[in-house]
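I'd like to ask you about the structure that follows.
Shown here: the complex without one of its protein chains, the others still in place.
The letters A and B name the chains in turn, as written, and every chain counts its residues from 1.
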Amino acid sequence: MSTETTKKFNIDTVANAEKTPDTELPWAGLGLKQNEFDDILKVLGRRPTGAELAMYSVMWSEHCSYKSSKNHLRQFGEKVTPEMKKDMLVGIGENAGVTNLGDGWAVTFKIESHNSPSFVEPYQGAATGIGGIVRDIISMGARPVAVMDPLRFGAIDHPDTARVMHGAVAGIGGYGNSLGLPNIGGEMVFDAVYQGNPLVNALAVGVMRHEDIRLANASGKGNKVVLFGARTGGDGIGGASVLASESFDDTKPSKRPAVQVGDPFAEKVLIECCLELFKGSLVEGIQDLGAAGISCATSELASNGDGGMAVELTSVLLRDPTLTPGEILMSESQERMMAVVTPENVAAFEAVMDKWAVEYAWLGEVTDSGRLIITWEGEVIVDVDPRTVAHDGPVYDRPFARPDWQDAVQADLFTGSVQDAGRPAAPAQLAAAVTELVASPNMCSKAWITNQYDRYVGGNTAMAFPDDAGVVRVDEESGLGVALATDANGRYTYLDPYHGAQLALAEAYRNVATSGAVPMAVSDCLNFGSPEDPDVMWQLAEAIRGLSDACMVLGIPVTGGNVSLYNQTGTTPIHPSPVVAVLGKLDDVARRTPSGWREDGQAIYLLGTTAVELDGSEWANMRGHLGGLPPKVDLDAERALGEILINASRDGMVDSAHDLSEGGLAAALVESSLRYGVGARIALQDVMDRDGVDLFTALFSETQGRAVVGVPRSEEVRFTDMCTARGFAHTRIGVVDADSGTLAINGVDELALDALREAHEGTLPKYFG
Amino acid sequence: MPRIVVDVMPKPEILDPQGKAIVGALPRLGFTSFSSVRQGKRFELTVDGEVTEEILAQARDAAATLLSNPVIEDVVNVEVVEA
Partner (left out) sequence: MTELPLIGEAVAVAAVPRLAGARIGVVTFPGTLDDRDAARAVRLAGGTAVPLWHADTALGDVDAVVIPGGFSYGDYLRAGAIARFAPLMSKIIDAANSDAKLPVLGICNGFQILTESHLLPGSMIKNDHLKFLCRDQVLRVENSNTAWTLDYQAGQEITVPLKNQDGQYLADEKTLDALEAENRVVFRYVGFNPNGSRRDIAGISNAAGNVVGLMPHPEHAVETGFGPESLDGIGGADTDGLGFFTSVLTKIVGGDK
């Protein structure tokens, strides 16, 4: 193909740097602060070369170094009990954590953000977000088996929302569908706070045999370092440091980076090619290239290994021959991997590359110098201790303080507010309210989105949207599988960051348990505003403290994740949005519990008690109110509910289960009815009497720790005995009515399922075509 | 009726997966003389009546705003073709 000879640049070598200590360097333009540049001078004992400056600037960016959050994130590693460690095979710090599934199987999963790129170019931003997280999973030695996409966009009726929506959904579909990975769930939230800062998070999960676990390290002197996959171009140069580290500012178009364009076909080939490498045990260490590209891959591989690394940069295959060494080091071209291969495996490695027609270049080898040396035509342009690049970046103790407005927000209760006036009470009003709720932007059917994703490919999808969790089979012999759910509620977290983050975890945990799976591990994507704003920093600190405390109570560890900061427009940050993913295990996916009831005459039970908790609710949101305190967190109750749902699934005591969250009981009843188009007759008097709430509250309150289950008549005694023995509140609220075609709730005008479906499914097509 | 032809190409520095896949396939079919392929788009805008400077300017405007995505594509040609 291209036969360009190496371009001649004015190469800034280490020798030159030593001779010219006073050369002015554009460190500020690369996003570095004065103190950070001073640190680089101290670490090197001289001025950095241009290439070194490029490396440090991207690796010390917020995006790569977690410099603002590191001090707080430590809690995820510290607040860990032996119970939480027992199934953790690889913890935080690697590309993704690994959890033991039993029978020799392991699972790895991680959630990441691709927020800013998805605002600039929604299609490519969302597409490359999938590509990046999938490569993280491959680099652990796993076969990726599913993806999920939690999305948060601006107001549904804002013209720019359609641009982001169409682009991002098409990008996720266009890229994800081409990889052969089923998309099994996610979220879609509309809120004006995300107008200029849409959140596009992506989760991938992969499975492997224990012996196939791979780590990103370069060990063994003389082993070869190879870069393979796509060629290196000018994609996203500076994206890592500039884009994610500073808020996006319309007035400075010069800061718009080159957009990374994804090539899903290249990624699919890369997946198969890597799996063949793993199968033949042909790589010692492997690392995907994401943010900060070769800078990140070389410095992380070298610093996690037992020696050093020497790399000749002119060996890198280029798409754009005009790239300078610094640009090559920073390029974020997609679909690339770096691996360490023993000399005896070189030929076998090349045979796999040739079979899949994947380009590769041998860049250098592992040394015992303890240094990362990068040369350009033999001249040394980088000579650093790789740890100083990859791990010893700056760490900030950013000031944080409870915002002075927080008290006023929390005192502004919905109940009794102006917006609460005219609360529905009459049967016709309540019926209209239920219909309005399930047609509202956040509660409406997301089928318009998920029907653009392939949920079948692979043949192992046992459950997907719109059920509470996505379920994928791992072992075809035994039926062993995993369940996954992601959740976040920015409004709850805005009202109370500590408890709001815990509520996100509680809901994801509940969703996984509702499907019948035993929750095992957590991955989180912390989307917040600027850490330089003490209010935002307090939200972040509180959310991390809340999450790590809650993980201890629930007994499940955080195994990985990502922090996305500077999600703000001007000085207005997004709602703090910790998106929490929980992974669970099912011994046999055939036992999973779907969210809808099917069989006529089955008893419907409400588990848990209901309090007056409308602050921050979807109903309050629909009425334009945001204030008060979010629903109370009771993690012991969540755990007890989870155990009931898991046991009931395992022992065949329930045929359907749906958790109560946003939209409360009203949303759950409608969703369980519409799931299979089967109606029900419901009476809530017992709940209202026991809990002392009115019908509206019983339907719309968002009290946590609740679920609705469908119980076969033959199992009713066994099921209620179990709940009684565990002291968990349970009330029979109705029966499945297969022939009526209606959802009949005492005190609410009858709701025809056809009309409910039209309302529920019509919203997204109405806005997005 | 005259038409205005608009050609849009991926920006030179932007990866063009389509072109890459095609350039890989060509030699397998014996077409060995081509070292690179980039795949673009051609739009034909039909005009009722004469193409005035103003209409041409409108076409250029449409090409830059709607027909191309300026983040990743360039409008490389806007020309009038008589039917």
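Simple rule for what comes next: a contact is a pair of C-beta atoms (placed from the backbone, for glycine too) under 8 Å apart; a residue touches a chain by one contact, two chains touch by 3 or more.
Here the structure is a predicted model, which is why all the values come from computation and not from measurement.
Participant: Among A:28, A:357 or A:755, choose the residue that contacts the chain missing from this document, as touch is defined above.
Facilitator: Considering the complete complex, A:357 is the one touching the chain left out.
Participant: Identify the residue among A:476, A:636 or A:689 that touches the chain left out of the display.
Facilitator: Of these options, the touching residue for the absent chain is A:476.
Participant: Just checking the interface: what residues of subunit A touch the absent partner chain?
Facilitator: Against the left-out chain, subunit A lists 143, 145, 170, 173-174, 177-180, 207, 263-266, 268-269, 272, 275-276, 279, 355-357, 450-462, 473-477, 589-590, 598, 676-678.
Participant: Contact with the hidden chain only, please: which subunit B residues?
Facilitator: Against the left-out chain, subunit B lists 17-18, 21-22, 24-25, 28-29, 39.
Simple rule for what comes next: only the chains that are shown with their structure count from here on.
Participant: Residues of subunit B touching subunit A in their complex?
Facilitator: 10, 12-17, 20-21, 23-24, 35-36, 69, 71-72
Participant: What residues of subunit A sit close enough to touch subunit B in their complex?
Facilitator: 1-2, 120-121, 124, 230, 233-235, 256, 258-266, 319-320, 333-334, 357
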